[in-house]
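Note that this complex is displayed minus one protein chain, with the remaining chains in position.
And now, subunit A:
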Amino acid sequence: MRVLYFAWVRQKVGVAEEEVSPPPEVRDVAGLIAWLAARSPGHAAAFAQARQVRAAIDQEFATPDAPLAGATEIAFFPPVTGG
């Protein structure tokens, strides 16, 4: 699956996007965050306060318990500040 990062999440991770293949036991957004956080110190810093990170699955906002099944694009970002 493709993972996208925006704003300070992107800065901390160090890349704007990456392809990942999490193991089958990673089933939901919270599980993916825990798995990604172990990939590098940058990932760990980005997800250190996971409650401040929002997610989208295939361009729709998703909660931590949202299942990943069938998802092709997951995005992580801070709470939005547009308008």
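As a convention for this text, a residue touches a chain if its C-beta (ideal position, glycine included) is under 8 Å from a C-beta of that chain, and two chains touch if they have at least 3 such contacts; residues count from 1.
Here is the rule we use: contacts and distances are computed from a predicted model.
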| item | value |
| --- | --- |
| Name under which UniProt lists the unshown chain, selected from "Molybdopterin synthase catalytic subunit", "CoxF protein", "Autoinducer 2 import system permease protein LsrD" or "Tripartite tricarboxylate transporter TctB family protein" | "Molybdopterin synthase catalytic subunit" |
| Residue numbers in subunit A that touch the chain omitted from display | 4, 6-8, 56, 59-61, 75, 77-83 |
